[in-house]
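Removed from the display is one protein chain of the complex; every other protein chain stays in position.
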Amino acid sequence: MSSSAAVKQAKVPGRRFPEWATGVLFVSPWIIGFLLFMALPIGLSFYYSLSDYTVLEPPIFVGTANYERLASDPVFWKVMRNTILYAAISIPVGTILALVIAALLNTNVKGLTFFRAAVFLPTLVPLVAAAMVWMWLFNGELGLINTALGFIGITGPNWLGDAAWVMPALIIMSLWSVGQAVVIYLAALQDVPTSLYEAADLDGMGVVRKFLNVTVPMISPVILFNVIMAIIAAWQVFAVPYIMLGDGVERAGYFYTMYLYDQAFRFLNMGAASAMAWVQLVIILALTGLTFIISKRAVHYRA
Amino acid sequence: MGALAATGLGFALFGPRQAQEAPAGRVVIDYWEKWTGQEGDAMQAVVDRFNALQSRIYVRYFSMSAIDQKALVSMAGGAPPDLIGLWNFSLPQFVEAGALADLAVLDRQHADEVSRAFADEYGLEPDDSVLAPEYYAPQVWRLNFHNGLMAGMVNTCSTMGLYYNRAAFRDVGLDPDNPPKNIAELDEAADRLTTYKPGSSSESPRLDRAGFLHREPGWWNWLWGYHFGGKLYDPETNTATAAAPENVRGYEWLQSYPKKYGTDTLVSFQSGFGGYNSVQQALLSDQVAMTLHGSFLANVIQRFKPDFDYAAAPFPVAAEIYDPTQPVGLIESDTLCIPSAARHPREAYEFLRFTQRRENVERLARLHAKPSPLRYSPPSFAEGHTNKYIEIHNRIAQSERAFPKPLTRIWPQYEQEFNAEIAKFWRAEIPAKDILTEIERRAQGMLDRAATKRARRDKANA
Partner (left out) sequence: MATVEAKNPIAKTALYAALIGISLVFALPLLWMVSTSLKPEAQTLTTPPRWLPDPVTDLPKNAIDNYVGRTAEGGEIVARGVLNDPVIDFPLYLRNTLIVAFLNVTGMVISSAVIAYGFARVKWRGRGVMFALVLATMMIPFPVLMAPLYVIFREFGWIGTFKPLWAPAWFGGAFQIFLLRQFYLTIPKELDEAARIDGCSHVGVFLRIILPLSKPALAVVALFQFIFVWNDFLGPLIFLQHRDQFTLALGLQLYQSQAGNVPWNLLMAASTLILLPVLILFVLTQRTFVEGIATQGLKE
């Protein structure tokens, strides 16, 4: 392509700027922002992660002490376990639920706009408000959920007061915000060529088989993208458990980012917090890479 | 583009607002405090009085949530306020990081000058004795210090005791004038005061009222061992002592409740409780008959249920350590501090001195429904106090066995252990001793690491 650019350059008279400089100039805000608000903090964070740093006093270099400490810190492993468990359940279940709802909406139903809005709306609710509403729905004594369960003869658990039920409660709540994924999948479904379904009909496929053999492969790149974004989001879970549970319930709802926040801004261990940040970065990059590699075979990219 | 329109609308509707503007020519002191509402108004009144009495300094009062985190962040950010109201148990963290000014130094430098100003400029009686140990209750005075540094000065103090519903006592044949004094008596009373909902079965019991609940209001998950003579930290040896036998007994006692009444029953019952500052507060709404609380509960009662028939007493202790002359109880203080990086430490000190004058201290304590932090209280202090039982709280504040939260830099983490594990205690599946041993082990690790860091930093500074 560089030859055509050269041709064009020759054609344009009175050019003051070479093309590359123009390009860099246009992109320069991002470059500055990247250096200042990404590269610099990431670099600093690496230095802090090797230091004893209370924020109030200057950092002192301590080598890998913070990382070693994390490795032997049961709370670190607890939040790691919680976060992974949450991601490992909420992402697949959420993805399946979103696909099913999208598939239901991808029929010639009347009132599509309404249904779509109803499913999407929850994602607009501020997390603080959402956390509060759900805190109450989950209330063991007076909550709507246990009242509803009571009608069908089930004594509901003390969702947010019982370590065994905290994680299920948070996962159920996470399903409430699948609306964004539903909208994305719905758009992708609408792009699947009708001819493929007609061919499947000729092969005598049923609804379920059509969905699994035609629909899912056709939209697999979109699913992949969503799953990666969901993995990243899962590592950032903060506001909801922070508000709903605080320190409580045997740390059953204590997540990675909450512990990182506490280390930095409550316990004055900026060094440990930075080490956690780096571990998180490496894990996310590794997970994303892994997802790509695994999906190389599974994901169907259309030409 | 709708966002832009909304923004324009917002500006039009709400326009630029004026923050509190200080009169020109005065040194402006920013003062951050944790109180809002009624308690905030009471402090604001002290501030207003100060601002009116002289014309050199102007104090701006800001109320702040999560004050210790905000304080930390502002100090780290290099722009702290001139005065900040911290809890006494946060002081070690700040002192060890060198973030607070030594009040003793400021006092040496400016005491005389400020005394003269009070007399000549403010037209007030002299207040020679303030910022001196003779002036304060001994337990309260100690709370101002960490590592020998006078880190702040008490603004108000609270002590905690047993609050109970006198009518409920009468109903079940207990003597409302003779509250339980030891743990066994408390258990017996709790048993009689506990009632079940009609139609509640023995398989799925549903409480109507709990006699006593350790987890209401749930603010002090760590203190039960203290009422058995235990403590969590030994500052002499820098040791965590969570698993000491007294503490084990305390938490075994705590576990006896879910064992007796059922964990699920209690947790489910408690999840229906309303908030502290409301008509639905558990004691007021007769959901518990006895509770551990601070004197400030009287303000809530006054506000929402003024005719509520309640009484207070020192919280019961294990029978063998009972001593009516030295009641046991948690003591906390709200401490006024001047950050090392404050812009106007001298002016901040002047205001701080003003707050310590007897009339201000007592007025604030009364408005907050708290005991006096001072060594001697005139009879007028208790007269007409919102809390009829304030003498009890005064006695705890004067008692040698009043205990503060352990004063160590790692307390926020140590306390988090109790907050996290309280549900495990409550499940009563694991013996209290095992949970406490685990907590002690972790806390000791925190203490040791903090000591190592301290040593390293001292070496680096040397």
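So that you can tell them apart, the chains are marked A and B in the order they are listed, and the count of residues begins at 1 in each.
Going forward, contacts are C-beta pairs under 8 Å (C-beta built on N, C-alpha and C of every residue); 3 or more make two chains touch, one makes a residue touch a chain.
Quick caveat, the model's predicted, so the values are computed rather than measured.
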Full-complex touch with the removed chain, picking from A:Asp52, A:Glu141 or A:Glu250, is A:Glu141
Contact with the hidden chain, among B:Gly98, B:Pro138, B:Pro176 or B:Gly272, goes to B:Gly272
Full-complex touch with the removed chain, picking from A:Ile96, A:Ala117, A:Ile154 or A:Ala199, is A:Ala117
Per the whole complex, from A:Ile60, A:Ala163, A:Met205 or A:Ala239 the residue touching the absent chain is A:Ala239
Per the touch rule stated above, chain A touches the missing chain via residues 1-2, 5, 8, 11-15, 17, 19-20, 22-27, 29-34, 36-38, 40-42, 44-45, 48, 55, 101, 103-109, 113-122, 124-130, 132-134, 136-137, 139, 141-144, 147, 176, 179-180, 183-194, 196-197, 221-222, 225-226, 228-229, 232, 235-236, 238-239, 243, 256-257, 260-261, 264-265, 270, 273-274, 277-278, 280-281, 284-285, 288, 301
Had the left-out chain been drawn, it would touch chain B at residues 1-4, 6-7, 10-11, 14, 17, 19, 36-37, 40, 62-66, 70, 73-74, 76-79, 217-219, 272, 274-280
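Criterion: only the chains that are shown with their structure count from here on.
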Per the C-alpha centroid definition, the whole-Å distance linking chain A and chain B comes out as 39
Per the touch rule, the chain A residues reaching chain B in their complex are 52, 54-57, 60, 62, 69, 74, 139-143, 155, 158, 160-163, 246-251, 254, 262, 265-268
Chain A partner, complex, touching residues on chain B are 69, 72-73, 75-76, 93-94, 97-99, 204, 264, 267-272, 410, 412-413, 416, 419-424, 427, 442, 449, 453, 456-457, 460
